[in-house]
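Provided herewith is a single structure, encoded as structure tokens, for subsequent inquiry.
Subset of chains shown; positions unchanged.
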Amino acid sequence: MTDSQPIAVIGGLGSGLSAHLAARLAARGYRVAGLSRRGTPPPAEAPGCRAYACDLADGAAVADTFAAIRADLGAPSLYIHNAAQRVVGDFLDTRPEDFERLWRTACLGAVHCAQQVLPAMLEAGRGTLIFTGATGSLRGGARFSAFAASKFAVRALAQSLARAYGARGIHVVHTVIDGVIWSDGVAARHGMAQEDCLDPGAIAEAYLALVEQPPSCWTHEIDLRVAKETF
Amino acid sequence: MTDSQPIAVIGGLGSGLSAHLAARLAARGYRVAGLSRRGTPPPAEAPGCRAYACDLADGAAVADTFAAIRADLGAPSLYIHNAAQRVVGDFLDTRPEDFERLWRTACLGAVHCAQQVLPAMLEAGRGTLIFTGATGSLRGGARFSAFAASKFAVRALAQSLARAYGARGIHVVHTVIDGVIWSDGVAARHGMAQEDCLDPGAIAEAYLALVEQPPSCWTHEIDLRVAKETF
């Protein structure tokens, strides 16, 4: 462990994508911290990843956690925001509390984390923020009112940050994951076949390619879907 | 006052646009209720408009207010959501509380009001919801992170409602007001000339044209700007 190792933080550890990201980042020499509400242990694929229990919607907890990360590992040069929750159903069955809960995790959590990492990134004149979006980031579907409202908000935030800080060296990316990410749980819950789902390892590779883009050629928004997906 | 008079509710009374809408709706035979946090008295242009004090971000208060409106006037067939607040500044100077406050007024307030008016509209098989958007509904500007996040969320909500309830007779519209609406206050605060600003009366006329569209030809999204606006 040397000072030259870059530090990455993943907000929303636990999903398959986060585990694959943690593993690939570790293989690339990153020290990785993963945040989750319950302090989900580091994924088997990324044994060196450090897990922190933190409710991203709680600003004070986020501040404490990032202070601990800075003390434990150093200042992050990469933050990936994967935290999101989903509610599906008729609008009249969706409670205002659901709207609030989804917005807190997806959007307010992103605000909290971005405000923690940006000052050191701006001082260094470099850093990368990736916000994971979804189909619902671009389209308010009939049964996705609360989910889309939370994801549209994150997209707005990503655009604002890209425009505010791009010229100061901060690369801000918004991804649009258009489909379901494969996991054993998905198969069990929805009976979906693997070939109909996005591969989390391939998504992680796409994220790494974005992280490695030079400032002479940055992407702000990219969509990712399986070949057979209708769109 | 007869039972055949339609009922309109304007969320966010007080702005110039709301006053012009209230006046035109009254002239068209609507009974109009205007909601504002402080119970702003009815605008001079629309003396018959009934003013209700109501914090749209407070679900219980919204429910009580709509119960009063139903008792006083009847079930609304038109709801116009004008409520929004604005914060302009660097993201690192924008507090998470600002993000929350703007989201509560713009998005959560819209959820509360839509859930109050939709059941009767769906029973009647007709009704109109108009959500007032802005440039920031489509673009996250560098200094508008909290504002854009709140307005993107409202746009997602409007899309979801249009897709969920269009086939059941509910017309849902999202407007994109691309510029500053003229008022004496705007001139005083920003020194803007009237010819550089949108005319609130003309916006109100555009809204009335949307309200009067037959189900064979509905608009979901429309932009409105002054001729000389750069876009």
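To keep things simple, chains are lettered A and B as they appear, and every chain counts its residues starting from 1.
Operating definition for what follows: a residue touches a chain if its C-beta (ideal position, glycine included) is under 8 Å from a C-beta of that chain, and two chains touch if they have at least 3 such contacts.
This structure is a prediction, so every number in the text was calculated from the model and none was measured.
Novice: All chains are the same sequence, and 2 are placed; what is the full number of copies?
Specialist: Identical chains making up the full complex: 4 copies.
By our rule, only the chains that are shown with their structure count from here on.
Novice: Roughly how far is chain A from chain B, centre to centre by C-alpha average, rounded to an integer in Å?
Specialist: 33
Novice: What residues of chain B sit close enough to touch chain A in their complex?
Specialist: Per the touch definition, chain B meets chain A at residues 59, 90-92, 96, 99-100, 103, 107-108, 111-112, 114-115, 118-119, 136, 139-145, 148-165.
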